[in-house]
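Worksheet for the structure shown next.
All protein chains but one are shown in place.
Naming follows writing order (A, B and C), and every chain is counted from residue 1.
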Amino acid sequence: MYSEKVMEHFHNPRNVGEIEDADGIGEVGNPRCGDIMKMYLKIEDDIIVDVKFKTFGCGSAIASSSMATELIKGKTIEEAMNITNKAVAKALDGLPPIKMHCSVLAEQAIKSALLDYSKKNGVHIEGLENFDPTEDAHDHH
Amino acid sequence: MYSEKVMEHFHNPRNVGEIEDADGIGEVGNPRCGDIMKMYLKIEDDIIVDVKFKTFGCGSAIASSSMATELIKGKTIEEAMNITNKAVAKALDGLPPIKMHCSVLAEQAIKSALLDYSKKNGVHIEGLENFDPTEDAHDHH
Amino acid sequence: MKKLIYMDNAATTPTKQEVLDEMLPYFNVRYGNPSSIYSLGSHSRTAVEISREAIANTINAKAREIFFTAGGTEADNWALKGVAYANRDKGNHIITSKIEHQGILHTCGYLEKQGFKVTYLDVDEYGVIDLEQLEESITDETILISIMFANNEIGTIQPIKEVGRIAKEKNIYFHTDAVQAIGHIKVDVDELNIDMLSMAAHKFYGPKGIGALYIRQGVKIDPLIIGGGQERNRRAGTENVPGIVGMGKAIELAYEDLNEKNKRLIYLRERLVKGIFDNIDHVRLNGHPTKRLPNNVNICFEFIEGESLLLSLDMEGIAGSSGSACTSGTLEPSHVLLGIGLPHEIAHGSLRLSLGDYNTEDEVDYVVEKLTDIVARLRAMSPLYEQAKEVR
Partner (left out) sequence: MKKLIYMDNAATTPTKQEVLDEMLPYFNVRYGNPSSIYSLGSHSRTAVEISREAIANTINAKAREIFFTAGGTEADNWALKGVAYANRDKGNHIITSKIEHQGILHTCGYLEKQGFKVTYLDVDEYGVIDLEQLEESITDETILISIMFANNEIGTIQPIKEVGRIAKEKNIYFHTDAVQAIGHIKVDVDELNIDMLSMAAHKFYGPKGIGALYIRQGVKIDPLIIGGGQERNRRAGTENVPGIVGMGKAIELAYEDLNEKNKRLIYLRERLVKGIFDNIDHVRLNGHPTKRLPNNVNICFEFIEGESLLLSLDMEGIAGSSGSACTSGTLEPSHVLLGIGLPHEIAHGSLRLSLGDYNTEDEVDYVVEKLTDIVARLRAMSPLYEQAKEVR
């Protein structure tokens, strides 16, 4: 069902944990639906210098979180904003159709944390104008 | 499906053939239904001294004919009249329910031949008053 | 016991050893439920999908158009009831033929009770449907045409390509009961415009209890067996994994060297027919002389009844079948033989010998020899034969 990449990231997820003094924290998902992703960003000079996550969810939710953190770590905010759910899924060598919403959740978790950062620091981030972190990822697949 | 007795009588039917100068001949059944039995009797002093049959039909039709001839050979007319289809079936160690009509046909063939004998010789045979050789054996099972 | 000469391959076939070998691990080593997410389950899932692919490739379909069933009858029931119920709003008329298998005919009878109208096409003396009658039977209400690919009793192959063309022109679904055809002749669902097709593994050296329905993408059809999400929500129930694996292997083997196998079968078939005609009088060949299954011989022996013929053959170690009423537990002889116009008394005396990969020339010759004796013996007992001789 899952690619080896997914299984590998599920079994050895990168960047699990919390950042005490995070610059941005985003939480998306809903325990009723069986998945919650929480993402912590440390940002310096527009660059994501550190990122951690905690996820309650299925194998692909955990793998998507892990992959998403890998994809944005060390990147600029702008680069991070360009990471789509498809990019996450592709980096995992694909996800089963019924699991695509997990990659959507990962994209939303990044954006949600960036939104938090932009609010806390009063910086404008291109592309977050219409972002609604409460939108249901399950509608996307 | 069939008892050993049926198979044995089917494979080695007794009394197959015709009697040239038979005293009574009976034919029952219908080729449309897949079975015809023809029975020839030689009768002396009310005793069936010889009997032969020819049958077009399935295994149990042939076995029933064979068994019926065995049961009446050497018997008086009265005794022959008392041979029921159940007796034929029983002597064959039973017939499958859907094949019971074959034993009915055998009983009818005997009666039909006796009727022929009674007509030709002007003798009354007790029990043949209401016998109708054209009645459909298939309704009996 | 005598060595068995099995000439009833149209009834069922033995499972080939290579097929069985392929199946065995799925009973007690790779026994996982394909719906389970752990490795044991996904191995089963993979095996199921490989089989589906093999079947799809064979008939030029897509894997997602193959749905496993418990056999040919379930596939037939599903196609008919599923299309009828799902398309009731479009119409209530179904066209089929008089010589279909009971899986089709009795299901049509059931649908008639539910308010559907069914036209049963006539067949000619060879068992071939009349395409003109088909076209004339089509109305605005017609939602489905179901015509069998090849007949199970007399082996006649229908003009499926023409039926497919007509159905496509009129935009009517076309189902074919190909239970006797798959594994025996090449079938291409695209070329023939087939929308649905039934098959059963035990007719081509696969196991009993497994079959499939091909459903062209886009066909509107209700499920017949409802429950879990198996077969993409269209046929519920834990998959018969060993059966499915066996069916996939069997279909692959069946189409290997098909032409050579069929050449051999046709040679044996013709030898058998010639042997019978050379040695026995008052016989007739049923079914089409050339447009017939390579393995099917169906002959009427006048003046004798089929069941007694079968029993006598069995005692010689020969397995065949008959359209006789006496083998079926009914009073009417085979609807197929009556359908091609045989009188009842002659239809009663039919014998079907269906050849297979394991039959040999020696067996064919032995059968001819034994048949000759048996027919003579039974005719000597038959009052009809005696009458026929008198008439002459």
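Here, a residue touches a chain if its C-beta (ideal position, glycine included) is under 8 Å from a C-beta of that chain, and two chains touch if they have at least 3 such contacts.
Computed from a predicted structure; not experimentally measured.
For the options C:Asn240, C:Asn286, C:Asn359 or C:Ser382, the residue in contact with the chain missing from this view is C:Asn240.
When the full complex is taken into account, the listed residue touching the unshown chain is C:Pro207, out of C:Gly155, C:Pro207 or C:Gly248. From the options C:Thr327, C:Ser350 or C:Ser382, the residue with contact to the chain not on display is C:Thr327. In the full complex, chain C contacts the hidden chain through residues 1, 4, 6, 8, 11-17, 20, 24, 27-29, 31-33, 35-41, 69-74, 76-77, 101-104, 106-107, 109-110, 200, 202, 207-210, 224-229, 236-243, 307, 310-311, 313-314, 318-321, 327-329. Residue-level contact of chain A with the missing chain is found at 2, 7, 10-11, 13, 16, 18, 27, 31-38, 54-59, 61-62, 98, 138.
Keep this in mind: only the chains that are shown with their structure count from here on.
For this pair, chain A with chain B, the centres built from the Cα atoms lie 91 Å apart.
Once the centre of each chain is set as its mean CA position, chain B and chain C turn out to be 40 Å apart.
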